[in-house]
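Complex shown without one protein chain; remaining protein chains in place.
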Amino acid sequence: MPMTTNPLDDDHFHEECGVFGVWGATDAAALTALGLHALQHRGQEAAGIVSLDRGRFHTHKGRGLVGDNFSDAKTMAGLPGRAAVGHNRYATTGETALRNVQPLYADFVFGGFAVAHNGNLTNAVKLKRELVRRGCIFQSTTDSEVFIHLIAISLYDTVIDRLIDAMKQVQGAYSLVALHDGALIGARDPRGVRPLVLGRLGTGEGASWVMASETCALDIVGADFVRDVEPGEIVTIDDRGVTSIKPFAAVPERFCIFEYIYFARPDSVVEGTPVYTTRKQIGAELARESPVEADLVVPVPDSGVPAAMGFSLEAGIPFELGIIRNHYVGRTFIEPTDHIRHLGVKLKHSANRAMLEGKRVILVDDSIVRGTTSRKIVEMVRHAGAVEVHMRISSPPTTHSCFYGIDTPERSQLMAANHDVAEMARIIGVDSLAFISLDGLYRALGKPGRDEKKPAYCDACFTGDYAIPVTDNLENRTAPLSMLPAVAE
Amino acid sequence: MPMTTNPLDDDHFHEECGVFGVWGATDAAALTALGLHALQHRGQEAAGIVSLDRGRFHTHKGRGLVGDNFSDAKTMAGLPGRAAVGHNRYATTGETALRNVQPLYADFVFGGFAVAHNGNLTNAVKLKRELVRRGCIFQSTTDSEVFIHLIAISLYDTVIDRLIDAMKQVQGAYSLVALHDGALIGARDPRGVRPLVLGRLGTGEGASWVMASETCALDIVGADFVRDVEPGEIVTIDDRGVTSIKPFAAVPERFCIFEYIYFARPDSVVEGTPVYTTRKQIGAELARESPVEADLVVPVPDSGVPAAMGFSLEAGIPFELGIIRNHYVGRTFIEPTDHIRHLGVKLKHSANRAMLEGKRVILVDDSIVRGTTSRKIVEMVRHAGAVEVHMRISSPPTTHSCFYGIDTPERSQLMAANHDVAEMARIIGVDSLAFISLDGLYRALGKPGRDEKKPAYCDACFTGDYAIPVTDNLENRTAPLSMLPAVAE
Amino acid sequence: MPMTTNPLDDDHFHEECGVFGVWGATDAAALTALGLHALQHRGQEAAGIVSLDRGRFHTHKGRGLVGDNFSDAKTMAGLPGRAAVGHNRYATTGETALRNVQPLYADFVFGGFAVAHNGNLTNAVKLKRELVRRGCIFQSTTDSEVFIHLIAISLYDTVIDRLIDAMKQVQGAYSLVALHDGALIGARDPRGVRPLVLGRLGTGEGASWVMASETCALDIVGADFVRDVEPGEIVTIDDRGVTSIKPFAAVPERFCIFEYIYFARPDSVVEGTPVYTTRKQIGAELARESPVEADLVVPVPDSGVPAAMGFSLEAGIPFELGIIRNHYVGRTFIEPTDHIRHLGVKLKHSANRAMLEGKRVILVDDSIVRGTTSRKIVEMVRHAGAVEVHMRISSPPTTHSCFYGIDTPERSQLMAANHDVAEMARIIGVDSLAFISLDGLYRALGKPGRDEKKPAYCDACFTGDYAIPVTDNLENRTAPLSMLPAVAE
Partner (left out) sequence: MPMTTNPLDDDHFHEECGVFGVWGATDAAALTALGLHALQHRGQEAAGIVSLDRGRFHTHKGRGLVGDNFSDAKTMAGLPGRAAVGHNRYATTGETALRNVQPLYADFVFGGFAVAHNGNLTNAVKLKRELVRRGCIFQSTTDSEVFIHLIAISLYDTVIDRLIDAMKQVQGAYSLVALHDGALIGARDPRGVRPLVLGRLGTGEGASWVMASETCALDIVGADFVRDVEPGEIVTIDDRGVTSIKPFAAVPERFCIFEYIYFARPDSVVEGTPVYTTRKQIGAELARESPVEADLVVPVPDSGVPAAMGFSLEAGIPFELGIIRNHYVGRTFIEPTDHIRHLGVKLKHSANRAMLEGKRVILVDDSIVRGTTSRKIVEMVRHAGAVEVHMRISSPPTTHSCFYGIDTPERSQLMAANHDVAEMARIIGVDSLAFISLDGLYRALGKPGRDEKKPAYCDACFTGDYAIPVTDNLENRTAPLSMLPAVAE
């Protein structure tokens, strides 16, 4: 694998992830494995857990699913202790070097420190460049390592002060859980773009504490939801309980609206709002905004299902599973020959031909990114005999890249950044195409519409309104940047 | 792994599988891999393909999914030729010895012969005992090897005559595709218990032929459905086209009714009837037979979804995804510690708490086998706040074991064989429980009800009406039997 | 991997192996693993053990060394019982299919039967052809399976009678150990070409019995040497002790002389004669027959060392380790680029430059087969500064292929079959070359010379005097033959 000689000349590395931490519980690592399993939809590339047992840290990391790496008794016996942090990593591209699998760990002068981080720093490359100039040596390409070096060289004494020092220097959208010999720490960026929730296992004296990306991870371990960690808040959990500080100047909150549309699990409750209900409301709103006469409402499974149900109810058009998803498609199934590739075979979806034949079909999906998948699905539905195909999308057109932790391609790859809706409809091959409006989306979330001055959510992917500076990306235009592997394997 | 010294003292080995064969097509092995992928729901334990190229056979087999074993160009390049047969194997228990992975292959005096087989022979143990006495040496524990030895020792000359000779000696429920240097052969048992369909790729001179367990495997390769292979029919495909013989005395047809309820894919059309539509009709019938006042109809995903939709529509009660399925659960995820195991964690399903809280819920599932899963799901739904839980099952009570290729446990393990419905309701913990009636099931399939004299389907698992003798099982009561590993690895 | 459609059209498969069996001992499988480890020089490709515990057989097989496959407690716990047989397999060519790894096992009507076999049947192809015609299905390509089918179809009742029946039909050079529920059996072919020894562990009531290819395998488990199993003898060991039969008409004994020259371990005692001493005597005889003035006697390590020591002592010329062997060369080290390959790098041997520079060197090696290795070694020695290089070989010229279990190439590949000694010297690049004479070799073994009428040893590779018919090889000239994979993996 190639290494660059110049640490400053490559692309940044986006990450979407799930994080989990627990303090004061028997089988802390096993609870963490369960929590990560519930968060598996946030990252399937790799998983890691660091546990803390009487002053000593233990770790295990692996490529692949949580269940593939944390199921055997021997592995779990190697992760003793009553505190742990864990991390799921999302596949962006290429192979994952094991050294990039979080949680990252370092020995500091104050002792060991492990951190699991979900999100994206927007000035990581700039900071890395400065740190390398100082003599810092990077081993991974993750944003978390920037945090770790900033903490290592901070002149403050306590862990919390060093963490604040680091958080003041970074820009970006992130949630993190960290563990040192003394406390579990959770933190969200000042605008609260990425989620983090606090839960409690048991009650009274014997209660233990959990932090996780989503409430579904509290449910699986039987923890009660306590509250969301707030934007800019640092929560510290130790044997005396929970303490909280908010050391940053308040800025308007901008929670990621895409978590509602697609990323979070439907059974999670995000910032007080159930995701499943929200998706149904978006579907209903969409039916009101862009109705069309048809025989069937068909979701593109699995993420389009709740919106399709909401659309169907509102429109009074039957909801049918006209497309079947094959869940046995692993990462590795590639069309084995050119001949087969040209057949345009759909490995993940198949048409329920008996339902579609001769029908006017409304397809409901959550988003259109590059448009290639949509075009294939429409072609499949038509091939199965549908006489009309209308597409309804439960998000506004994705016109801008995300720099805050969702893996969207460059603008040049985004269909909606390069075509108007009519062109998109033509390319995708549908009889009609409609996206929910931005105001409609906000209405589905219980707002009167989007407040231009104080939009309540981060919706930069639909608006280009980047609330947090995208420093590295701006400099990218004039100078080469890099978070690339310091050491390739 | 243990081997028995007595080839006659162990349990039979049930198998449910998918089979696929193709003759006369470019990239025959790649088409077979796609077909097996579409049939992946019929068996995820192992997969194998044998191809035929200018008189030479080539093979590749592996444990796990089709996509894990047949995706790389090198493997596919090792399977040249214009004809192939393939097989997916279902996991019943323990590890799979690679020698058991089908298609089985043998060198006969007339040349090579590969066979892939879905189903179960009910006198395999008895035949094996006789063959061992003759000096035949078994290498696998699959029924297919009984076929192979019977063919090997047959005194007939042609492959077809030897196959007929073998089929006349075996009892059971099976479909098979076989390949020799000269033809692709497909066959179904005389009662047609297991499915097999014939399809055509392309038209005219260049057309090639496909046989598969279900129509969804025709769809994925773009083949047109021609017809079902008929019960007792042997179809031979060679370069001159398709020929058919029906060498057995006609007996009443008994297609497996459980394929409609659970086993077949919803987008397949089985014996002329779409599976998805049938399942919705069963749900509607169930709503008519056993209505109950409630707030929500909630399917147990994924197989309960169409029946729940049919129930909801008929009953006029909203359909909601109150249970979310986690598709990232592999085989290997086991609760890592006793402590965790006692938490009763649900790894595959999670409650959509926001939907269930305070609601009266109708859960719709396809069957109750041992009842343990149902009990856990009901407990989860109640824990999430449901105030009433009613369960409706889209099959009659499963009171008898299947000896014809569906992996049901012994009667002693079947809840419905040991408890009446009221007791079952109590054990599972529901406020009410109802199964569809046998007549209702037949009605959903378009019949007036079950005709006692000529029931049209094999419904032995609900009735104990075993149309094909279960020879091995009967002898099992008095003498030890075996299809166990001749050589363990 | 390709399979042939015609079971009768491919090359035979030579094997050299080590076998071991034990009856009546605690930890029988562990003792077998140790015995196989001591016999590792006889085969490094794969290893297998079958144990017998209270009527049930257990097996484990693996590619690679004994130590790589039989070291962990879990594997050994899976091989319980007080009786076991084991086998080491020699790499001839290509990858080893696991189904070819011995011991082979089959379920017979009389129960389980495992056999480990060292040697080569010379009519295996002919027998296989007949067995396939009868309807026997072959799974492996080893000669042992011919034995197994002959035993399976034998009309005799007892295991021993069936084994005799089989041994009467096969031709070839072999030793075997076999295990059934009742006895351990050892047998040598009527001419006793391949070795087999009997040993005893402990004394009196608690004594247990061991059979092995060489005495070094008795030494490692602490067993006392009892005697060689005799040519044509079948030894049966059960709980009553040792019984012996010699059911074949006596023929002159022809033990493989090459076991003394190269194949057996130097610390083994073969047919009453220590191998190490014999090799030194051959070296001394060679010094007497073909003296030459020089400064150093240098062995080609490791097998040439004892002969070089004998030569040095007899000639009064200093013995020096002028060539160092690198023992870290695994199978897998291949020159990684063409450029490197052209450098003619020696990976296994390096010249001890300081010793060789300016010296007249006598190189002593055990044999010249193709001559390519010798040429490279001579070139290396000259490159290190030797001024004269004389080569002395401790065997006569290898002019004929072995069909009795030693892996020699076809005659067309044998240097001595195509060149006289003067030409060989020129091609190899030595100043002089001499082989021991056939009579000299017999003298070193304590005979007066070779008795043309009753040669005492099998020396066919030097003489072409094939005492056992090489049936398959003769037919090979007119018709295609095969022991090729019946089923490829």
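A, B and C label the chains in the order they appear, each numbered from 1.
Criterion: contacts are C-beta pairs under 8 Å (C-beta built on N, C-alpha and C of every residue); 3 or more make two chains touch, one makes a residue touch a chain.
All values reported here derive from a predicted model rather than from experimental measurement.
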Contact partners of the omitted chain among those displayed are A, C
Cross-chain touch to the chain not pictured, restricted to A:64, A:112, A:202 or A:385, is A:112
Please pick, from C:104, C:309 or C:434, the residue that touches the omitted chain in the full complex. C:309
Have a look at C:147, C:174, C:276 or C:435 and name the one touching the chain we're not showing. C:276
Filtering C:143, C:189 or C:219 for touch with the omitted chain leaves C:219
Across the whole complex, list the residues on subunit A that are touched by the chain not included here. 1-7, 55-61, 78, 98-99, 104-109, 111-112, 132-139, 148-149, 152-154, 180-181, 486-489
Go through subunit C and note every residue touching the omitted chain. 26-27, 30-31, 33-34, 37-38, 40-41, 44, 65-68, 70-73, 75-76, 216, 219-222, 265-267, 269, 274, 276-277, 302, 305-306, 309, 313, 318-321, 324, 326-330, 332-337, 339-340, 343, 345-347, 350-355
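Note that in this section only the chains that are shown with their structure count from here on.
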Based on which chains are in contact, what kind of graph results: line, ring, star, complete or other? line
Can you work out the whole-Å distance between the CA centroids of subunit B and subunit C? 49
Using the average of all C-alpha atoms in each chain as its centre, how far is it in Å between subunit A and subunit B? 37
Suppose each chain is reduced to the average of its Cα coordinates; what separation in Å results between subunit A and subunit C? 62
Residues of subunit A engaged with two or more neighbouring chains: none
